[in-house]
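Okay, structure first, notes after.
Shown here: the complex without one of its protein chains, the others still in place.
Chains here go by letter, A, B and C, matching the order in which they are written, and residues are numbered from 1 within each.
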């Protein structure tokens, strides 16, 4: 469950303070603490490469700043906790990292993110820099209908950032990089379950109240309640629920890349228990996990719970997945 | 704070289930789920290399199993949650990974771990396999006197596993590998602060109760209360407390490797806030962090809080720190 | 003076607009926690903090660089909101003010009717940007009926004070009317039927804005 006690100096300074810490910890990053822009350190040679820029509210760490570095993002913009950053940030970030091949904005589908990135893209156009935006909307807990803001972007964001980042690194052009990000999004689905709320520093109150034996099913990553409340159940059942929801929406028969993601406060021990159940449930459906991540990657502050994200894995995508990456939170082959 | 709701199937099966998940997630590991031994996959060539074996109670993930792989541990033994594994496991693990150059046991200084590893070492001697044990006891919160079981082993365990692992990989002999582990331990110190308790699956109750504005100062990694209770304070103050405690015990003036470790339920956003304060506090004391880790590495289930570990960093140690490592939780250069 | 009529020649000058923003900023600051807790119930609990940050920045921007005419003031407010709020409400409220300000052009003094028409332009901008219609449980649910009431009041030849006051009354009741609705836009739409039974935070903040406007009009008259 969530705590009012936080390792912060003040709710107002938490994002800046964390960015200052990020800067101090990672010499491979250049952090503009005031404007809240994180990008690869200046020396990284990216001439002629499509630049990948993402960003969003803070509180989802390591997303996005933890994925800035060779093989992944060129820059990330950090908003206030759970609040989309502003167009000025995205514009400045894009201008800073554009290397002449244009900018791909990877945008999680929330009204705030969409509108702010949209404004940034317009401003960028005025500056004569080409950009494309790809919306990530993988969360099957939200009905994608005229009656909602559409599906939320969650775990697939990491997949898109990694895979499009790898293709950009190989010198593909903006259309191709945007294309592969779209393909990742189109073939990815997520579903999350919370065992409790989270508490933002500003609110100082849990985002919702749950009984000792209740869980929220179909949660997002902003402490919002889920689609329904359900009684607590063993990990096997919860993993089954998530797998069922994801697979009911898209046929994953065959190979898949899987993320079993912790929402922030669930111990890694438990996430491995969940992974075990997820892979078993998938196996019985003819889905075989060929690559995986287990851990806290797209979090919701101190929320206990997990989400499952699957992406159909063809040989191309797996090859891009395996390409070297060197960021604070994801690193291999380098 | 800690929750009674857990992503498990049952308290009895949590460790086995998590190990099964670990096995499924990491093809680079060979996991004996029944005997609870995790080792590098058979194909890894380690002939003639000193074998590093560690282990301890579960609930501290990624420690230790998450650090098994090239450049670090050869095997890890998992006990029940917060309970040292048994000698049979350590013996079997050592026998499985001994490559003719002897076995180094890296043991956190808790009565249970010490006694069980001691028995394992005796049994191993009967089998004609040479071993050395290095005790890790870096936690300055515990007085190291005749009146205690001695200092606990916490964050320095990771440092010792990484650095001794790198030296073993380079072909050093048992005495040298044990020597560097001892050196790391002798020049490392830790201190931890909890904002709340943790809950073991078996107990189903928080390990202690704290008021809304109280924290535990000088905690270990088993949900035990700290040396004292204190009022909640801003991150700068808490980081200052930890830095003060660590530096009062050993002079770190000069270069240091630093771990700002999350206890399990504190968001990464907050850990970076703490890192920022830790590095500032150290800088003003003439300590310069040359390598760092920020994240959940040596955890205490779902405890909110952090610990700071420093290790004096001479050129040798930094070189070994930088050597390639490829484990589930720590990976670079590979 | 105390009975200024719709056709009144006495126009609204830049000071009036500064007063409106000042009152809005104070109201948002005062109601910050309520807005945030409304947002916590069906969103992500940041609406009060967001707007407070934005209007604090707007107030500071207006002080740092005092605008010369009404349109400039509102454009500056809108731009500042866009640059400082983020989230959904930043671009949306930012657009309301920018478009309203642009519609006022460079006039030094504007009539109540001109202001109402400019707000209509602002509202159109928001609806184009966010795609929300009345009944979607957003700030639009407040803007549309409040603006209608204002236009109607001004057309009826009611007092300017009365027209803006009536618009604010309508805004407040329109905000409450969002309670039973199911959200179809923004974050609250994720909750589906669970969004019913809660007042929309953006509707609540829009009502504050309309009340502040009415108060500025009333204050001007005194």
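Rule of thumb we're sticking to: a residue touches a chain if its C-beta (ideal position, glycine included) is under 8 Å from a C-beta of that chain, and two chains touch if they have at least 3 such contacts.
Everything quoted here is computed from the prediction, not taken from an experiment.
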| item | value |
| --- | --- |
| In the full complex, displayed partners of the excluded chain | B |
| Sole contact to the chain not displayed, among B:149, B:175 or B:248 | B:149 |
| Residue among B:203, B:318 or B:334 touching the omitted chain | B:203 |
| Of B:21, B:66 or B:79, the residue in touch with the unshown chain | B:79 |
| Missing-chain contacts mapped onto chain B | 57, 79-88, 110-112, 115-116, 118-119, 141-143, 146-149, 152, 200, 202-203, 205, 207-208, 220, 222-225, 227-228 |
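Just so we're on the same page, only the chains that are shown with their structure count from here on.
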| item | value |
| --- | --- |
| Any chain in contact with chain A as well as chain B | none |
| Centre distance in Å when chain A and chain C are each reduced to the mean of their C-alpha atoms | 33 |
| Junction residues of chain B, two or more chains touched | none |
| Interface hub residues of chain C, defined as touching at least two other chains | none |
